[in-house]
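The structure appears right after this line, and notes come after that.
Missing here is one protein chain; the remaining ones are kept as they sit in the complex.
Right after this comes subunit A.
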Amino acid sequence: MSKLIVGPFNRVEGDLEVQIETADGVVEKAWVVSPMYRGFEQILHGKDPRDALIYTPRICGICSVSQSIATADALARAGGVERPKNGELALNLIHACENLADHFTHFYLFFMPDFARDIYRDESWFSPVAERFKAVRGRAAPDVMQARAEFMHLMGIMAGKWPHTLGIQPGGSTRSIETKEKVRLLSILGGFRRFLEQRLFNAPLEQMLEIGDQQQLEDWLAAGDPAQSDFRRLLQLSRDLHLDQLGKTDGRFMSYGVYPLEGARTFRAGLWYQGVAGELDTTGITEDISHSWMEGQAEPQHPFQGVTLPSGDPDKGYSWCKAPRLDGEVVEVGALARQLIDGQPLVNDLVQRSGSNVRNRVIARLLEMPRVLIEMEQWVRQLKPSEPYCSDSRTMREAEGVGLTEAARGSLGHWVRIKHGRILNYQIIAPTTWNFSPRDQQGISGPLEQALIGAPVRQGEREPVAVQHIVRSFDPCMVCTVH
């Protein structure tokens, strides 16, 4: 038995340390540590509720729009504000742009460079992978940055800037889109589509969505050249390295659903466990602080009642992260959960066969890009320049509201209580808080701690590469986790 402290992790957003105990070349126990705390929930106490729109996007620079959407939704709910259809479309476009840019950045700049590490130099695919994906020096990186920056011009037009826009308001978007801008938005989406079709998939986006099960995916892999398609390259090395056996959780999934339009969500909300889809009731959400550096009531609390107060006692727990649970159970969130619950056929087949693992998480993320980009093209076409984009927001004296949405990496919730026109309590549960939660009162580990069990550690490995793949397959956002 030996213990390793692995950190700092890079190519994730924020700060992370993982402690593992290994025996016989595999991980036996794991502790996930979030070593940074800033105190947004404390900072928000006593503020004018509208000011939350300034603070919460600054929880995170990679999913700042998701934080804004959650705040705007919570305030809209608290104030009974309805959005015009243009406002819903505009907010969906801004949110989707962030989420897709996030998937794109994660795959090319965060996840793939690990396969270009020297530890894989004997693999048959190593030399083209190293040439294309090597961190900083790989051929893909500059092209990816250029494509990402050009895609983000959508933010310049619709949101003023990214990150940290203030254009997302309870009543909709502060930026009305004119006819001339609609066509420019379409050309920006067309540019991004071209990159995905030429380099990522080497196939039309519509064709990618027709792949309905694992067999068809294998047939599609065999029918083309991995040198021309980064997705094929991923499938090839996933097969060779058995990434479908790495980083398994017990596979209880949750999604809040996302991209609301005229009373429905484009991705539906729900729960999924062992092949059975269920309705989601968020009144069963609690946060447990038994293993966190936090003060408060011993019993887990629903976020409307919960508090976030740091403890001065370093021995009290092992992470600044709390342990959220749904009806007392651990759930995994993310693109895999979102698409599974929404009924995506290929994702459903992959999960039925091999559950939740490194390969399936990354495939789900990549296949979300064609699905959402096609929606974005439709949303732009539905914008009506002469009609309103924003309804009036109101000043609230006594109210409460919840905003539930999906960031790229999973379910994000904000719960706000307002008294005498000020924020009495504001609680946030971010996707990585679910996925990277520490143990709870029952000693049950969160999804990542579970997923690390059994990960191989090669002789003499100080930074086990399998641990790196598993961690990054969740695309963690640590600054959101602890806020």
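As a working rule, contacts are C-beta pairs under 8 Å (C-beta built on N, C-alpha and C of every residue); 3 or more make two chains touch, one makes a residue touch a chain; residues count from 1.
Assume contacts and distances are computed from a predicted model.
The chain absent from the displayed complex carries the UniProt protein name "hydrogenase (acceptor)", chosen from "hydrogenase (acceptor)", "Sulphur transport domain-containing protein", "Branched-chain amino acid ABC transporter substrate-binding protein" or "Pyruvate dehydrogenase E1 component beta subunit". Checked against the full complex, the candidates A:220, A:389 or A:415 give a single residue touching the omitted chain, namely A:389. Across A:157, A:209 or A:261, the residue that sits in touch with the chain not pictured is A:157. Residue positions on subunit A in contact with the hidden chain: 5-11, 13-17, 33, 35-39, 42-48, 50-51, 53-55, 58-62, 64, 105, 109-110, 113, 116-117, 134-136, 141-143, 145-146, 148-150, 152-167, 169, 171-176, 178, 310, 312, 314, 385-386, 388-390, 392-393, 462-463, 468, 479, in rising order.
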